[in-house]
Each structure stands twice: as C-alpha cells, then as structure tokens.
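One chain of protein is taken out of this complex; the other chains stay put.
When the chains are written out, they are named A, B and C in that same order, and each has its own residue count from 1.
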Amino acid sequence: MSYALQILETHPKAIDVEADLLVRCIDACFDCAQACTGCADACLGEPDVADLVRCIRLCEDCADVCLSTGRVITRQTEFDAQVARTALQACVQACNSSAAECRRHAEMHAHCKVCEVACVTCERACQDLLAAI
Amino acid sequence: MSYALQILETHPKAIDVEADLLVRCIDACFDCAQACTGCADACLGEPDVADLVRCIRLCEDCADVCLSTGRVITRQTEFDAQVARTALQACVQACNSSAAECRRHAEMHAHCKVCEVACVTCERACQDLLAAI
Amino acid sequence: MSYALQILETHPKAIDVEADLLVRCIDACFDCAQACTGCADACLGEPDVADLVRCIRLCEDCADVCLSTGRVITRQTEFDAQVARTALQACVQACNSSAAECRRHAEMHAHCKVCEVACVTCERACQDLLAAI
Partner (left out) sequence: MSYALQILETHPKAIDVEADLLVRCIDACFDCAQACTGCADACLGEPDVADLVRCIRLCEDCADVCLSTGRVITRQTEFDAQVARTALQACVQACNSSAAECRRHAEMHAHCKVCEVACVTCERACQDLLAAI
C-alpha cells in the first residue's frame, strides 16, 4: 500500500474526493516524474542524442510539472480547488506532449516506450481527478 | 544583469518572444519561489501559527508551481507553447491565491507583505508572457 | 515493476552498481518525498499544529532533499560519483532528522508513524547505495 493512501487515511481533514482517485493521481505524478527524469537521461546517453533533443526537453518539462502537481494534490489542508485544477491541467498537457514525443521513439528506444506508458497513465489519472474536483 | 538574460543572449536557438518579457517572468518565478518558501517558514515560526495555516499551505503550493514554471519557461530548445501556456496559467492561479491570503495577514506580519509583492509581481509577469506567446 | 527498473534495464550506458540497490534507493527517495510532503500537510491540519512545527519544517526539508537526490541518482549518463555521494549523504541526514522528529509524534499522529517508516526506509536505502558506489 502506498504511503500516499496511508497518510490520507490518517489525515485530520475530511477529503472531499474519492481517496482511490486521489491516490492514483498522486502516485502517478511522482512515478511519472521519476520515469521522465530517467528517460531524459537515457536519451542523453544514446549515440543518436541529436535525434532525441525534443524528447529530452519535453521529459524535463514533464518531470518538473509532475513533481509540482504531485505535491500540490498531496496537500489536503486548506485545499484550493482552483490551484489544484490549473496545476492538473498543466500536468495533463506536459504528459500529453511528452507521451507524444516518446511514442515517436518507442520502437527504437525501449526507455521511451516505458516513459510513454508513465506519461499516458499520469495524464489519465490527472483527467480523472479533474473530473471529480 | 541576471544570468537568465545572459544565457538567453547566447542561446543557440532563436527566441520568438521579446527577451525582456521572458527574462522578467523567469526571474519573477524563481524570486517568488524563494519568497514563498521563506514566508511559509516565517509563518510557521509565528506564535499565531494556527491562524496562518492557509497562508503556509498556499505559499508551499506557490513555491512548487513557480519553480516548475520557471524551469519550463527557461527552456527555449524545442519550445512547446502549449506546455508553457498551461504552466504559466497554473502559476498565475497559484500566485493569485497566495497573494490574496498573504494580503489578509500583511498588516500583522511584514513577511506576508513582502511575499504578497513577490506573488503579485510574478502573477503579472506570467500574464504578460502569456499574452505574448 | 517500477518504471525505475524498467528504464535502467533499457539504459544505453552500463550501470556500475547492482540494479536492485539502485532501484530501491531511487524509489525510496521519491516515495519518501511524497510521504514527507503529505506528513507536513497533515501536521499543518492538526489542532495541535503549534506542537508540530519542528516536524513540519524537517519534513519539508526532507521532501526537498529526497527529490533532488532521487533525480541525481536516477541519472546514469556521465555519472559523477562525488556528486552522487554528497547528495546521498545529505539525504541520509535529512531522513534521519525527519524520522527522529516523526517518531516523537508517532503515537499521537498515525501519519507521523507512516512518515517515520518512509524516512527510515529511505535513509537505509541511501546508506546501502553509498556503501556500493
């Protein structure tokens, strides 16, 4: 069981959203940030790095936005729905752009395939949470 | 002269937006992240911390979103306007919410007054850049 | 299977350290960053927030240091052992201080107990990796 769920279950404030949706999104954001950091680094180590410049850049952006969004939605004390919503929308877009570029390299580079899955999973989890808050 | 401007002036890619607007926004994001981290910490040290819970929470969010946005707009290689735009919109909202709460405590706590200025300045810089990209 | 392992297994560069040790440390850093962000927020929402000030502060520090360390050790291209080592040492200390403070509140607040486990797990994973690089 992830720490996110354990901490939410013992949180002093009532959580207005279904815990499973929230936990899935929190975990997806942190996991995607790790995957994008790893994919950017693996791309940087490839002999054809010059063909992977756009992939590296978008993975770096996606890692940063996933981390800030993951932290924003982790916080449930004095929850501000507008801050959460715009952060989630930024995360949907960052994941979408990164997934699209990783997809182009997925046949050639297996780490791009893994990262595409991480980005698509995170994009969907953010959209599901957006629909619920 | 800030490092942001010096690095942009020597960047290999053509920058499509007025450098001054961009640099002002980059610097405002990093400065606001620092100010919000400091204000959250100063609030946490106040004897009336229980009255400052919302301020701490929103400053933490704002610091995180400003850092990710500041890094996204710093990057000019393979610039993706949609990623930049949604990140900037999240930053506008995080700064707006944080500024509004800091304003409520500005007479009592001078660090909240300083942080309000940082947030308002960053919100405007993000809106100006949004209007230009 | 975590994305960290999947991406390492498809990384173009040879990894000099046992993959299991490395993956365990990467995942522990990101998980601990999430847990500390959550515990700081849960503490902030408690009626006795004034007694939890040190816990909030150390969890904030630990979250920041875990994220930067998690990203540094995720990167395997042009690995710099000195940078990795000092980052891991900072992470050991941040986790140790945060765990010690969470332990003091673990009977009263279950989220502090969860966070203590996350911090102790991460501290050990960092020490194990330090011993191997």
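One rule holds in what follows: a contact is a pair of C-beta atoms (placed from the backbone, for glycine too) under 8 Å apart; a residue touches a chain by one contact, two chains touch by 3 or more.
These numbers were taken from a predicted model, which means no experiment stands behind them.
Only one of C:58, C:102 or C:118 touches the chain withheld from this view, namely C:58. Looking at chain C, the residues touching the absent chain are 53-54, 57-58, 60-61, 64-65, 67-69, 71-72, 75, 77-78, 80, 82-83, 85-87, 89-90, 92-94, 97. Seen from chain B, the chain kept out of the figure touches residues 2-4, 6-8, 10-13, 26-27, 30-35, 37-39, 41-42, 44-47, 63, 67, 70-71, 74-78, 109-111, 114-115, 117-118. The chain not shown here touches chain A at positions 40-41, 44-45, 49-50, 53, 56-57, 60.
By definition in this document, only the chains that are shown with their structure count from here on.
Comparing the residue numbers each copy contributes, chain B and chain C share more than half of them at their mutual interface. A simple rule picks the central chain: find each chain's mean C-alpha point, then take the one closest to the mean of all protein C-alpha atoms, which gives A.
Ranked by the number of C-beta pairs in contact, the top chain pair here is A-C.
Shown for chain B are the residues that touch two or more other chains, namely 53, 57, 60.
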